[in-house]
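For reference, the structure is listed below as structure tokens.
The complex is shown incomplete by one protein chain, all other protein chains being positioned as in the whole.
Up next is chain A:
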Amino acid sequence: MTVWSWSAFFEYLFSPFLLYGAWTTIWLTVVSALLGLMLGGVVAAARMSGIGWLEKVAFFYVWLMRGTPLLVQLVIIYTGLPQIGIKFEVVTCALLGLALNEAAYLSEIIRGAVQSVGIGQRNAATALGLTKFQAMRDVILPQATRVMLPMLGNSVNGLLKTTSLTSAISMEELLRRTNLLIQERFLTLELFVVASIYYLVMTSAWSLVQNWLEHRFGRGFEEEARLENAEQR
């Protein structure tokens, strides 16, 4: 057992090998979040469609994806599907697993946010002659977005860390590369501290983006908060 090595720590902290792993983590997160958001929107729309069988299919999907561990889903896609003749690249498997799983969670967030916009707003939009689609796009969704942004943001924060599960199917993201380096010199603590720092930098940077987004979509609502604060004083 060696004692803590600062030189190894700094060597790993700026290692291109790990940096590239972190980059993989970032784009895995971004791509699966975007795919998940699109698919989640479709699932949410299906669940609120008012079409019986479609709602049931969407419900089943959400139930299935949220009721089983992501790790199991990844393994099924990576090693299970080839057994029945369906084979994808590792990257495709990782993205597919992450996006399909994320979509189930995001669809619930989207649905909740859309339903949080009251019937009064819908009536006002309808009474003006807007079509259902226009009312959704111009009145409901902008307000729902404000409601769901904090939750979407937290979900992306979670996803940044969840991508590490894809190391189990040999996706070379940050955790996998950390483990590969550990095999070389067994500097476990140094490497995991470095990996943690990478994750912290990524999640903190995302928090900044998230704050900016929430501010951007909060227009028209901030004044209310400010007035309420003023009243309390």
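Simple rule for what comes next: a residue touches a chain if its C-beta (ideal position, glycine included) is under 8 Å from a C-beta of that chain, and two chains touch if they have at least 3 such contacts; residues count from 1.
Here is the rule we go by: contacts and distances are computed from a predicted model.
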Margin query: Which of the following is the UniProt-recorded protein name of the chain this complex doesn't show: "Glutamate/aspartate transport system ATP-binding protein", "Menaquinol oxidoreductase", "Sarcosine oxidase subunit alpha" or "ABC transmembrane type-1 domain-containing protein"?
Written below: "Glutamate/aspartate transport system ATP-binding protein"
Next item on the list: Could you tell me which of A:I76, A:L130, A:A168 or A:L213 touches the chain that is not displayed?
Entry: A:L130
Check: Given the contact definition stated above, which residue among A:Q143, A:S167 or A:Q210 touches the chain not shown here?
Finding: A:Q143
Checklist line | Contact footprint on chain A, counting only the chain that is left out | finding: 120-121, 123-131, 134, 138-139, 142-143, 146, 219-221, 223-224, 227
